[in-house]
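Only one protein chain is missing from this complex, and each of the others stays in its spot.
Every chain is named by a letter (A, B and C) in the order it is written, and numbering of its residues begins at 1.
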Amino acid sequence: MSDLIELRDRVRVFTEERDWSQFHDPKSLILALVGEVGELAELFQWLPADAAVDRAREERLHERTGEELADVLIYLVRLADVLDIDLADAALRKLRGSSDRFPADDFHGRAPDRT
Amino acid sequence: MSDLIELRDRVRVFTEERDWSQFHDPKSLILALVGEVGELAELFQWLPADAAVDRAREERLHERTGEELADVLIYLVRLADVLDIDLADAALRKLRGSSDRFPADDFHGRAPDRT
Amino acid sequence: MSDLIELRDRVRVFTEERDWSQFHDPKSLILALVGEVGELAELFQWLPADAAVDRAREERLHERTGEELADVLIYLVRLADVLDIDLADAALRKLRGSSDRFPADDFHGRAPDRT
Partner (left out) sequence: MSDLIELRDRVRVFTEERDWSQFHDPKSLILALVGEVGELAELFQWLPADAAVDRAREERLHERTGEELADVLIYLVRLADVLDIDLADAALRKLRGSSDRFPADDFHGRAPDRT
């Protein structure tokens, strides 16, 4: 079974049991998502870039990172639900679009310029 | 099949075909995630809070929102992969933790205070 | 005296006294900024949009908001310092650019479309 659908349904039940749908308009959910992304950023901000993967293997940081990634995913799934967007389908389509936009031969070893 | 696993594998292939793993340290991926969350925020920032769901049903905004949610999910899945975190499992565990932390009876119709 | 210059100098002294310059590369500082913006978002996420200004007059939230705005400003000033950017000058120039880009007559009462 789709785990994104399962998660969506569980978050729906969690929300309804608490009557929290009233708080879940899109702008509020995006702010909540921003809050969780901020907590994720705080875990890594002062780690040396080239040591971050190793440091994140340590139990305490690994666990905390998992919690923050989970929070981001939960609000993302809830936002998609409220907006009636099929998240798995959107992601696969976006990835196909990126494959066309960034041909492997042209962008080999070269990150897209964002300036 | 798990759609988060499928997406993880497709993002892996996409990344390897372009030799972009070298750019995907955790701090860089979090910044990329922040960029996509920012694009999502821009779509909604000036919409009236109580009209946002309806406005997001219009074709153009619905499509653009789907693209931005997709981008957020793609970087989130990639970050979890790089950090060796099982995203679906982390989300379900977090949700169970939140169910314990916010008992439905105590928090009915009441959002947690963040101050 | 310019308060942005004064703040920049005080943040410099604060940083040097702790030998924290080693942590203040641009990407790390942007992540720190993201963390503070996230804390700001959390203060407001569940407030009704049309009640937020009034609620933010209450002492506890007013104080907490001031602290988070301060944190965002401090990291912004530090980032500008590290990147050798004159923040006050950049802001005044940007504002003049926006005045040209969004003529008051054309955009009266109409927010720019972000889709």
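Going forward, a residue touches a chain if its C-beta (ideal position, glycine included) is under 8 Å from a C-beta of that chain, and two chains touch if they have at least 3 such contacts.
Keep in mind the model is a prediction, meaning the values are calculated, not measured.
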item	value
Among shown chains, those touching the left-out chain	A, B, C
Omitted-chain contact residue, chosen from B:E36, B:E67 or B:D81	B:E36
Contacting the left-out chain in the complete assembly, out of C:D19, C:E59 or C:D113	C:D19
Sites on chain B contacted by the missing partner chain, in the whole complex	23, 25, 27-28, 31-32, 34-39, 41-42, 44-46, 49
Chain C residues that touch the omitted chain in the full complex	2-5, 7, 10-11, 14, 17-20, 22-23, 25-28, 30, 33-35, 37, 40-41, 44-45, 47, 49-50, 52-53, 56-57, 62, 65-67, 69-74, 76-77, 79-80, 82-88, 90-95, 98-99, 102, 104, 107-109, 111, 114
Chain A residues touching the omitted chain (full complex)	27-28, 30-31, 34, 42-43, 45-46, 48-50, 60-61, 64, 111-112, 114-115
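Rule of thumb we're sticking to: only the chains that are shown with their structure count from here on.
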item	value
Between chain B and chain A, distance of the C-alpha-averaged centres to the nearest whole Å	2
Junction residues of chain A, two or more chains touched	23, 25, 27-28, 34-35, 37, 41, 44-45, 49
